[in-house]
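Note that this complex is displayed minus one protein chain, with the remaining chains in position.
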Amino acid sequence: MIEILMNIGFGLGVATFGFVLQTAMGGINRKIAARLQKRRGPKWYQEFIDIFKLLSKRATSHGWIFDFGVIMALGGIIGTAMFMPITSSIVAFEGYDNFFIFVYLIAVGMLGMAMSASGSGNPLASIGVMRALTTMLAYEVPFMVVVMTIIKLTGTSSLTGIAVAQQTGDFNWFMIALPLGFIVAVMSLMGMLGKKPFETYIAPAEIASGPMVEYGGKQLGMLFIMHEITIFIEVSLFVHLFLGGAETIIMFLIKYFIVYAVLNLVSNVLGRFKIDQVVTFFFKWPLFFAVVQAMIAIHLGWVI
Amino acid sequence: MRELKLFLGPQHPGMHGNASVHMFVEGDIIVRSYLLPGMLHRGFEKGMERHSWVNNLALIPRVCVVEPDINEMAYAMGAEKLAGIEVPERAHWIRMIILELARISIHMMAYGGLGSPTGNYTLMYHAHADRNSILDIFEQISGHRIYHQYIVPGGVRKDLPVGIEKDIHAFLDDLESRYTEYRDLGIENPTLVKRIKDTIMLPESVVWELGVTGVGMRSAVNKEYDIRKVMPYALYDQVEFEVPVSDYSDARCRVDIKLKEVVQSIGIIRQCLAKMPEGPVRVPMAQGQSMRWTLPKGHVYSVVESSRGEFGYYMVSNGGTHPYRIGVRGASYPQGLLGIEKYLPGTRIDDAALWVDTMGVCSPEIDR
Amino acid sequence: MSAILLIAVPLLAAFISILVKKVSPYLLLLVSLFALVYPFFMDMSDVIIGGFDSPIGINLVVNKFALTSLIAVNGLFFLVVAVNIAQYKKLSSILLVALAGLNGLLLTGDLFNLFVFIEISGIAAYLITTTNKKPLQTFNYLVAGTVGSSLYLLGLIILYNMSGTLNMADMATFVEGNGMYTLFPFLLMFIGLGVEAKLLPFNSWVKGILGHSNNLSGAMIASVYATAIALVFGKLLAGVFQIEGTLALIIALVLGITILAGEAMAYASTKAREILLYSSIAQAGIVILLFTVGLGAWATFFAIANGVSKFILFGVVNRLTEEVGSDEMDQLKGSFVNNKLIGVSFTVAALSILGLPLFFGFVVKMNSLIGFFEPDFVSNLPGGNFIFPIIILVASVIEGVYFVKLLTKLWYKDSDVKVNFTPLFKYVVVVLAVALIVFGLFQGEVEELVASLINPGGVFIWN
Partner (left out) sequence: MELSIEIFILATLAFGLMAYVIGRLHKQLGSIMTILGSLTIFGGIAYLGFTGGLTGETAYLTFTQFEISEFGLFFAIIVSFVFAMVSFFNPFFIKQYKYPALYSMLFMFSLAGAIGVFFSSNLLYLFFFFEFVVWTSLFLIPMGRSKKAASWYYGFSAAGSFMLLFAILMIYNANNGSFHISGIGSVTGTTQIIVFIFMSGAAFTKLGAFPLHIWLPKVLTNAPDPVSAVFSGGLEKLGAFVALLAIVNMGGIGFIIPSIDMYFGQMIIATLGALTIVFGTLMAIRQDDAKKLLAYSSMSNGGYILVGFSMLTSQGVAGGLYHIVAHAIASTAAFLAIAAVARVAGTTKMKELGGIIHKMPVTYMVYLIAIISMAGIPPMGGFISKWMIFQAVIDKGMIFIAIATVFGSIGSFLYVFRPLAALFLGQELPQFKKTVKEAPFFMLLPMIILSLLSVYTGVLPGVIIDFINKIFVDMQLNYNIVMNGFAIEGYTSGIEGVGPSLLNPLLIACVFGVGVFVAFLIFIVLKKSKKIDLMDTYTAGNFVYTEEHLHYSVDFYAPLERLYEKYIHIMKNFYKSLANKVREFGAFMKYFFFTNKPEITVFWIVALMVFLLWGDVL
């Protein structure tokens, strides 16, 4: 019993760590992006300030589903983050960090947010949710094919298991071992993070920030927290799956930073697709590459 | 089938300017839409009647916020014609420099504005940075950044400051050197091309139907119709420039023409700087107190080429200190008011902001 | 008591009824009741007529098959008569002749005698169809029927020339040895009977007759006559004919096309009566098919089940048509809303034809199909054991679709169609529907009954 409570406490620690890490990373990357755009940019801790300001403000609510959805969203994401390994040894629930948990439990958070947004009664929010779900349909399929290839190769769907398989030398880092798959995964990760050109569901100029349009105050603050943790989960997944995980926290931070910063830089010089272009894009080359990669790796056994 | 109503503006990030487009949507296709002006209605035309000819100088730039100098030019030209004032040659050259700088500024802003609806904010910030450099130059010349009130009847307010040519040349060289970079970031960017190519069409028939002028017309009908060519004002007949045209007017083509006009303007400014003689820049408008300046009875229509097309002032004087009537032909009036009602339906909500943007709708012109 | 009475009494009654017009309807009822009851008391024996022994003289064969057929056909006949006689009193004599003819068909053991009875019952049928008031159609029927019986006769003459016998049993033994030479006469006889049995290329009369039928003629032709002819055909196919070679191919083609085309035509129809008539063409095809391949026992019951169902279906539809004035499906919409009892019976009959469980049709259809798949079953038609079951199943699917369409239209539309059915008719229909259910439920008993038609060798009994 005590052990379980310890684990849960540990898990909450991971979630908090993820929040702090990503919020700081977000701030730093705002700075980097600003330099790219000939601006000075805000302080690196600006995101913390924003969130705490929002949390402290008095907000408005559109009814119980509006609040309930926010709680469900944040709760789902915190729950997901608690399973996330940081390094191969720092993991709250050892052996239970099944990849599918991340894919599906994260969906609870998404669903909660979608529900809350639709519950606000603003049509733009519903359109945003529609776009978010459609984008999800687009990027998940190629990504899952690549990850399934990895699971088939390593024989485990545990994240630490996959990371350890790369560290012990059974496989190269999968970004090298499965080059095509890696490219696909990068694109999918951009979709997951809502980076341009797949930022369609935010699209301020079209649907006024989509799902977020009605929020303010603590609800928005909580959604910010949720958003930061979501990004933490997704980038960490990527690190563990393709970059060989991490032996130490320092390595994890470095890899995390590199992945996030590179994506951020790439994203900043691209425009935004329309929603159907997102779908056709992902179902054209990335899916094709993913399938080719899977065929090569599984049926022919050619893994570098 | 039930319709959904969406609002584009006035607080919407996709709408620049204080107007609102109401869109009735089925799925994501706009089935009905109309412009709701009035958010900015300050009665410019009526206001001009209540101010003296000179006081109006402070009011007219506000008719188009982003591109104020054309208002000043049109007003000045009209007043000069009514009063029969001959403007010194140097003033003409300076006016052309100002107008072309303003043209670069607004085109850069429009080009950067492409970044906003398509999400490429780097493009937007870069373009705004360049516009900012132009505003710096304006500040040096006139002391103001946006509303300069620099072109006045009778010439320009004062001569160029010393050494400004160097700054202008430096800026133009810098801009020219980054021209390909701009293209790569914007209209050559594959992600943006997907958004703007072969979409938001402006067919020739619509041009004639609505009376679209300027970039919209030149992009669609393959005619070099440019006021600077066909009815040269200032000394545009003494400089050489090419008018970019096309007969396939999608969003990308129109933006492309704007970008080409930036190059064109750079050329014009260089020629102006080279050909500009020394001399006076202003003749006095009238003897005595300027507030009591009266214009002879009569009416005149003065027209200039703005970034969006033919921009004109129709001025009627009854011989008093105040104008009797001033009418403004806003260049984006046809596509802004009629086009939104008639041709925005059928496009998708994704494209609505881009439509308004690339058609060159400037809401204060409509809402004057 | 002799089986001859079944033929003689109706003929005698017919003669009397001409003389005493007033009592003729009662006489008819009485005689047909007698014909229904009498077979229960008959011995199973050959009856020799005219004092000559069987290969030479004419004989009547009374066996289980004949008894079953007699009970079924006479039962249906009695019901048809009982329900309709009030309306068609004038036809009493003709109906009596028809009864005699039908009984003769089922009983006779002589091929030429069979022709005589075909003609007798045929003439009676032509006269019955005159009540449709469509003379041209009746004339067509007459022509077709006559051509058919002439062809039968022609075939018979050839056979007689070859074998020198007209007795069925005798003929069967002859045919066994000389299969090859009998193909041509058999084809002629097959065609001749095919006209009456509604097989496809020869049945153009059916539409004219059944498509305009009334209460009497519809039930009579589609139910009583169809059953009787099918059974007689079955008797010949199972007992006399030997089908092989090209003849088998022709017959297989004819039957396959009859079944499929019948269903397709019914599917393409929008009139209730047309649907039923085309469906009965397909059903006739199936029955003949079962007889041909040697599943005679179940074919007998198939024919009976079909006869019972068709009695209900035609009876109800004709009555509805009479009342509504049209037999278009859309006009009949919602007819059962106010006639639930009739509706239920109609539904039962239809479901039975479709072969859905709980109903008699299921038992016969299922067992017929199982017959094809018995491990030691060998089909004597080309196409092996599997083609025909598939044809039957495909046909059943098409059949199901249009019947369900018909049923949903009749049941589930709001309408104020109110049709009066006579209490007697209602009663008869309900009893028959209940019978269909009862036979469907007590499958074991039915199977025993059928088993009794099959002798130990597994061959369908003919004599």
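A few points about this structure:
Residue numbering begins at 1 within each chain, and the chains themselves are lettered A, B and C in the order written.
Rule of thumb we're sticking to: contacts are C-beta pairs under 8 Å (C-beta built on N, C-alpha and C of every residue); 3 or more make two chains touch, one makes a residue touch a chain.
Being a predicted model, the structure only gives us computed values, none of them experimental.
For the omitted chain, the shown partners it touches in the full complex are A, B, C.
Looking at C:V147, C:M162 or C:L341, the residue that reaches the missing chain in the full complex is C:V147. When the whole complex is considered, the residue among C:A8, C:A82 or C:A261 that touches the unshown chain is C:A261.
Of the candidate positions C:L114, C:L183, C:A197 or C:L381, contact with the hidden chain is made by C:L183.
For the options C:I157, C:V397, C:L424 or C:V438, the residue in contact with the chain missing from this view is C:V397.
As for the chain not pictured, it touches chain A at residues 8, 11-12, 15, 55-65, 67, 70-80, 82-83, 93, 95-96, 98, 100-101, 104-105, 107-108, 110-111, 114-115, 118-124, 126-127, 129-131, 133-134, 136-137, 140-141, 144-145, 148-149, 151-152, 155-158, 208, 213-214, 217-219, 221-222, 225, 274-276, 279-280, 287, 291, 294-295, 298-299.
Those residues of chain C that touch the chain absent from the view are 136-137, 140, 143-144, 147, 151, 183-184, 187-188, 191, 195, 200-204, 206-208, 245-247, 249-250, 254, 261, 263-269, 278, 337, 351, 354, 356-358, 362, 366, 369-370, 372-375, 385, 389-390, 393-394, 396-398, 400-402, 404-405, 408-409, 411-413, 443-444. Hidden from this view is one chain, which touches chain B at 1-5, 7-12, 20, 22, 24, 26-29, 36, 39, 348, 350.
In this text, only the chains that are shown with their structure count from here on.
If touching chains are joined by edges, the resulting network of the protein chains shown has some other shape, matching none of path, cycle, star or complete graph. For this pair, chain A with chain B, the centres built from the Cα atoms lie 44 Å apart.
Chain B and chain C have Cα centroids lying 94 Å from one another. Taking each chain's centre as the average of its CA atoms, chain A and chain C sit 76 Å apart.
Taken residue by residue, chain B touches two or more other chains at no position, since every residue touches fewer. In chain A, no residue touches at least two other chains. Residue ranges of chain B in contact with chain A, taken from their complex: 4-6, 12-14, 28, 115-122, 125-126, 129, 185, 189, 191-192, 194-195, 348-354. Only residues 36-39, 123-124, 127, 196-197, 199-200, 203-209, 268-275, 277 of chain A touch chain B when the two sit together in their complex.
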